[in-house]
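Left out: one protein chain. Kept in place: all the others.
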């Protein structure tokens, strides 16, 4: 079981900020491929991966980051703080 | 007649912050040469020209600046503001 | 991390008073800028609770490690802000000004692109997510 969190327009397009999925994905990239298959909204929200950033257990990572031992994956657009 | 002003350790070494001199010097550099001849204190204060800066009528200038029309020349060490 | 407004001046005075031995104090304050057409009703700042605090703590620690600093301060608001409101602030204190300036720019570059905040502009015509500027990503390459 993996907790998935979405923020900003990714959250809006997918229609929820939080879901729990069964996955055996080895990496963040593999997980995203699985998530895109869940609904048209997911596929649309995650269609441009250049505009998607990821955090595993609240640490920023690349799409090749392994998921072994991870509890939570967050997906969101490029950050606009400051 | 030219008003001469000194600041910081130049003022201390020369022993005054202000004097009035007769001069026909064409440039700041020429004026400094004349001033060095006025006393041993002047010669000592102005011995290291790398540590002397000049302003003519309150504008920073180089030693080659002309004195034609000038009313006042100020000589001082490198500035340490901020 | 706070929802409440803050007084950048009071924060600066307090920060500076505590920075014993500092010769240079730099502050940066980000304000809610109006849209080009001047119709901004509000700016809403979404964040990732938990990760935000971790990111701000890590960015501040990284600045203290990289630069010769006496202290560093990071404040960032979230929630709904009015036009002209302060959004965030960093302050740095060092013996010399080069460290204080560089560390403040470093903190800002990282806060812009590496802390989980997302800005949304609210106008009469709707809500619009702020798009990051290419310069913001490029600025990170300096460090």
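Read from first to last, the chains carry the letters A, B and C; within each, the first residue is number 1.
Assume contacts are C-beta pairs under 8 Å (C-beta built on N, C-alpha and C of every residue); 3 or more make two chains touch, one makes a residue touch a chain.
Only a predicted model underlies this, so the values are computations on that prediction, with no experimental measurement involved.
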Output for the hidden chain's shown neighbours is B, C
Thinking of the whole complex, not just what is shown, which of C:46, C:71 or C:105 touches the missing chain? C:105
Against the chain that's been left off, what residues of chain C make contact? List them. 7-14, 16, 20-34, 84, 86, 95, 97-98, 100-101, 104-105, 108, 135, 139
Touching the hidden chain in the full complex, which residues of chain B are there? Just list them. 5, 7-9, 55, 58-60, 74, 76-82
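Everything that follows uses one rule, which is that only the chains that are shown with their structure count from here on.
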Chain A and chain C: spacing of chain centres that average the CA atoms, whole Å: 26
Between chain B and chain A, distance of the C-alpha-averaged centres to the nearest whole Å: 71
Mean-CA-position distance for chain C and chain B (Å): 48
Could you pull out the residues of chain A that touch at least 2 other chains? none
Chain C, residues touching no fewer than two other chains: none
